[in-house]
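Report on the structure given below.
Every protein chain except one is present and positioned as in the full complex.
Let's look at subunit A:
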Amino acid sequence: MADDAAAAVSVPERTSIPSGDDSVWADVSPLLESACKDLRDGELIHGDNFNLFAAMSALEIMDPKMDSGIVCKYYSIDEAIENGAAPVPISINKTVDVQCTIDIMDHLLACEATWHKGHSLAQTVFSCIYLLRPDRTSSHALLHSYCRVIRATCKAVISVVSDARTHEEDDLFTMAYGLPLDGDGDEKCLSLLNAVEETISRQLRACKAPSSRRRVLEDMEPLQTNLDLEEGYCKALLCRLRFRKHFYHALTSMRRPQGRGLELARKHIATCISELDCIYRSSDFLRSSACGTSEDGIENRTTASGCQPIGFDASLNCRLSAPTPPRAIKILSWKKLLLVQDGKLYGRDSMFTVITRAAVLPEVAKNHDVQKNEYFVQLGQLVINMLKILCTNAAWQRRKLGKMLQDWRVMYVQLELAFRKEFGEVSRIPEDENVCVKIFQHILLWVEEQTYWIASRFLILGFELELYSPSEYCMVYWYMYVVLIKLSEKTHLKMAAKNDMGKRKGKKKRDSAKDVAREYRIPPAVLFLQCQICLAEGLTMMLAALRNEHMILQSRNPFNTEQERFIQHFELLQKACIPDHVSFHSFRESTTYARLSTLVMYNYFKDAQRIAKEAKSSFSNDPDKLAELRKIEQVAEHNSIALNVISRVGALDPTLKASFEFSHHPYFATAVVKRS
């Protein structure tokens, strides 16, 4: 009796949870305790529907990895607001208010980037209390307009990604789970933003104007009270607002049907990049005028000023993030987010390039009837699927590409059969059927080329995903070598066939000498592949030679034999016969007799350097290709030197060992020679 009374008093809230009609809550703790004492070790009380395996999936309460509702600082958003976690305005001191607003903007950008990288919306962007209660900020024009744009942008990104259907649940959660994404009037966010931008522009003009003119513009209230800092703060705000505006425009332009907005989107993206540059440059000013920042740890701060932003609490929304384990999220540091790779806006660029690539897809005769052939329709679908897959994250991409290999191979076989059926082995083909033959031949070549390209990408992604252990590099490079050889072969044939077509159209007698000369010039694309081939071959042989002469740092794998690992890695390629007649035995044959002494004599790395140099002249207006060739040269040079060192000194010094690191190129390793 006493126990029951005590229980009733200590948990008054319990009474607010209904127990049903004519029923009460009865305390069973004493009963449970007694029953536990009587249970044998390992005995469970359960019903007939109980399944131990299924019970393992139960969420464990109070385990931080599984229980997303653990009460932290505040019980709810409202409690946080009541306790002043997100004040509006942020400070009565206008300077501090502006400073803090900029911090919030920076942190939100970092959160958004973190969201794009794959974390949940609730714990990133919507960890901002200001975003969670849209109406609270209406008195603060700057914060209000910024929040609106963020919400509208997130909403737009979600619909774009959903429509493209290129994501998997763990990449980017497209469900909002009750987060306030549909702010009332968010569509008008741009007009609000423009108004705020206009005001700040005028404030900037006012502070820059000489004092004589300032009297004229005196009715313009400054942004904040410290006149020395006015220009800096205005500029810092303007570039941030403009970035948001152009980013939103870029998104809406890209969504226009049939690619009509692509040119416009490109322009907006270019503006975004230049504004990002301004944002980055504003950090010096913001850091110096910020109050109370320490120099250390600036690398990991999410704001330009280095100050902690006000109004963020990721734990409040934990329960609204999807049914995933509540992982602690590290928001991307400000510096990392702005040092965007090669000017590509985090992730968005891939979709854009894919769409333009699709429009430029080579078709020999675009409106020819042959495209109605079912196989061509299937091919079209295959290409669309591949393009979609190329937009996805590396892991998913590799998995899907691996599965695609067989589809492409089958496609090729089907097309070849159809070709033979149509035209047979007839040597004399009537004139109007000639175009059809040409189309088929081109497409067949192109399909083969694509197949080998997919295979090479499949192998390369394995490096990015760290799927290979160093002891497997040899076989991977070897396979890359055989695939790249085939790829370059097909590419070369394709280009020769293209030239052939060109020649037939406008051949003039006096150009024949030039034509001959042109024929013998290897196309730059093939040269590019050839230097990669040399690198791959060089690495294969070097790794094999080092292993044969016991000079390589590697751990023995106690679980599988080398053949088993070969089969595991290349099963999909082997099944699709890409390439044909390639097996573990051919790999062994190629590498068993590799010796350092022979490698020094026939140095593949020197070849790679030579070809890379030759190729560079053809790619003078392609910075990406030039950068790639430079990296290849570096790898070749370092490996060549390492090869020389180890072959000369290795015999004398048995402690000398080689290891391989990806210091100059993401997937071509550089040998590092050390004393073990």
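What we mean here is this: a contact is a pair of C-beta atoms (placed from the backbone, for glycine too) under 8 Å apart; a residue touches a chain by one contact, two chains touch by 3 or more; residues count from 1.
Going forward, contacts and distances are computed from a predicted model.
> Can you tell which of "Tubulin delta chain", "Sm domain-containing protein", "Pyruvate dehydrogenase E1 component subunit beta" or "Response regulatory domain-containing protein" UniProt lists for the chain that's not drawn?
Hidden chain, UniProt protein name: "Sm domain-containing protein".
> So one chain is hidden, and I want to know which residue out of A:69, A:623 or A:654 touches that hidden chain in the complete assembly.
The one listed residue touching the chain not shown is A:69.
> With respect to the chain omitted from the figure, which of A:78, A:198 or A:571 is a touching residue?
Here the residue in touch with the unshown chain is A:78.
> Please identify, in ascending order, the residues of subunit A that touch the omitted chain?
These residues of subunit A touch the chain that is not shown: 1, 4, 7, 10-14, 16-17, 19-20, 22-47, 50, 54-55, 57-62, 69-71, 75-76, 78-79, 319.
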